[in-house]
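The structure's right below; bear with me while I get my questions together.
For this depiction, one protein chain was excluded, whereas all remaining protein chains were kept in their positions.
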């Protein structure tokens, strides 16, 4: 039997005005186990806490019930007080007689009666409380960053800077991501490669950073502080350690007709390739879908020309297993496919392009060496139409319901740069709204209009029709002049919506991290914990969490790194002690609990049991990993044999509360 | 009928939620009868939503709409302007309480070059 002390708080008049606190204290005196009961003005005050501490010592209390405000308010306060008086902090229970009693009832009689019942329920629960100790789990001081775009690079560099080891897993042959394909960045117009490639090189040279390029995450096990990750290194048929990146193979390869994804398929590369000149790691990769040697064993040219013998046609996918304390998701985005937008004639005409394709057409390393030429006939376009919100803010099902955020600014950039380089071109931008919230963003957009004479027209393009003379008829509405416009354009550029990378969904399943309906990762709190996933130890960086421009991505990447560093700096993590516990004697190993656990905290093992007849039997039983379990209790209900229980909220404790309330 | 009642009636007949419109004008951009119409599809949506219905009721535009549904097809917010225009038309015809077209008129109207859909569409437009 516990020795319980009851402390009823007046909370000034907050409670005392509608609840007869003395009557509550008096009524609870007669409850089983209660050896001391009193009331006090402010229980949370220094003096109130001392009253609790002294009573614990004086009466040798083993359990404490405080009838006061919500446990969300002062549970910690009273637990600490109890702990300092030498009893386990989890032997304290709170009866919420303020928010859930005195504040919502006017009638003293019924409020007092309810307060007594709530107090009795708390006493009944404390009777069954057991001391709990928070477990500890060690932290592996190494982080994994999934995705090697600007977000992943920044996060990795920041973590490495703090002295921790970081691995980057990138599925492409090189790190750098989408930013490598961009020509200039708004609003300062500095060249993307000039600011990105030094960071890529830093990654490669940093001793703390290891880059797994052309690799994917195959499996994730474990929990915060202790993840075990399997990384699949896809066969690139080139020995990374031997290859010097000289590029002879990429010139000699006879397969010349492979669409070059770096230039959005607007020119061709060879079957063995280095994505671009500044690639990191600068290592060739053989595209198995096109290589003659891999397809039918006839060729081997690259191997003959390779001076260091790096080509290895027999290379296989390999799996590397590593342990990490924290995982950062930085999987980024892709522009959506425009197959459902027939009205813009994207698939009918080569001269209808996406903004990312336009980016390549104006890039010095692009297919036209930076001269803006029409993809169809290589002529200089004189009239260019930009269409915004293609697939963004679309609830009809063809596109995405959200605003892709970056399109207004990059379209202003494209329009401005075109007018600057080719003043003889007419540039039209069709917009629904121009959204430019950001430092120097609106000024930038206004400059495009005022200084560069870009025609901004409020209205949407209804259709684009390719004509026999090679031009494109653009039919659009001008809402301000209430006219329907027909423009003969040479080039139409579509600002396609962006969506999370396709790999994100399967990754989220492996990480047990949650996603929204658009496949963006959800943050632990939209305002206060924006870079953490609700799953402990998983952090978010960049567009995988929501559309972002480069400055925002970089700030979020650094914020994620700061959170990771905070985690890795700890030697041990304290766990929530209110976790599930399996009674091995009752467990029948059915796996029901494992299936409902959202955290993968339950595992099974074969254990030896001594039977009543002194023989031993081996049975499969569940065990809960206390560091992973978050204490939701889903398993306790799923368990058919009643073996699973939740510490701090056990079946018997809740039943006792139910009994006390229904008495 | 009160102005507000009329707005409700039109919204009810059409089943359109005009508030979904984000004023992009793609309906009018795609409209093949644009030049013929005094008020354009996007204006119908806006004017019905803001309760400014009288000018629409007395405008010829309600009969100029081809009911081709291009605007419905293209609308990124799934507003369905053509249904709204048709509802305005119906509101007018119901108030006049007469059919402008009778079944008996049909054989006369039939013409090899006339698409059948035009007849169906005309029936929708001119009968209550």
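Every chain is named by a letter (A and B) in the order it is written, and numbering of its residues begins at 1.
In this section, a contact is a pair of C-beta atoms (placed from the backbone, for glycine too) under 8 Å apart; a residue touches a chain by one contact, two chains touch by 3 or more.
Basically, contacts and distances are computed from a predicted model.
Per its UniProt record, the hidden chain corresponds to "Hydrogenase iron-sulfur subunit" from the list "Monovalent cation/H+ antiporter subunit B", "TldD/PmbA family protein", "Helicase" or "Hydrogenase iron-sulfur subunit". With respect to the full assembly, the chain omitted from this view is in touch with A.
Which of A:112, A:213 or A:471 touches the hidden chain is settled by the complete complex: it is A:112.
Only one residue in the set A:206, A:514, A:588 or A:623 touches the chain that does not appear here, and it is A:514. If you put the missing chain back, the residues of subunit A touching it would be 20, 23, 70-72, 96, 98-101, 103-107, 109-114, 117-118, 121, 512, 514, 534, 578, 596, 598, 630-634, 636-638, 646, 649, 651, 654-655, 657-659, 661-663.
Just so it is clear, only the chains that are shown with their structure count from here on.
The distance from the centre of subunit A to the centre of subunit B, with each centre set as the mean of the Cα atoms, comes to 46 Å. Partner subunit B is touched in their complex by these residues of subunit A: 343, 389, 393-399, 432, 458-463, 475-479, 482, 484. Against subunit A, the residues of subunit B that register as touching in their complex are 20, 22-31, 34-35, 40, 42-43, 70, 74-78.
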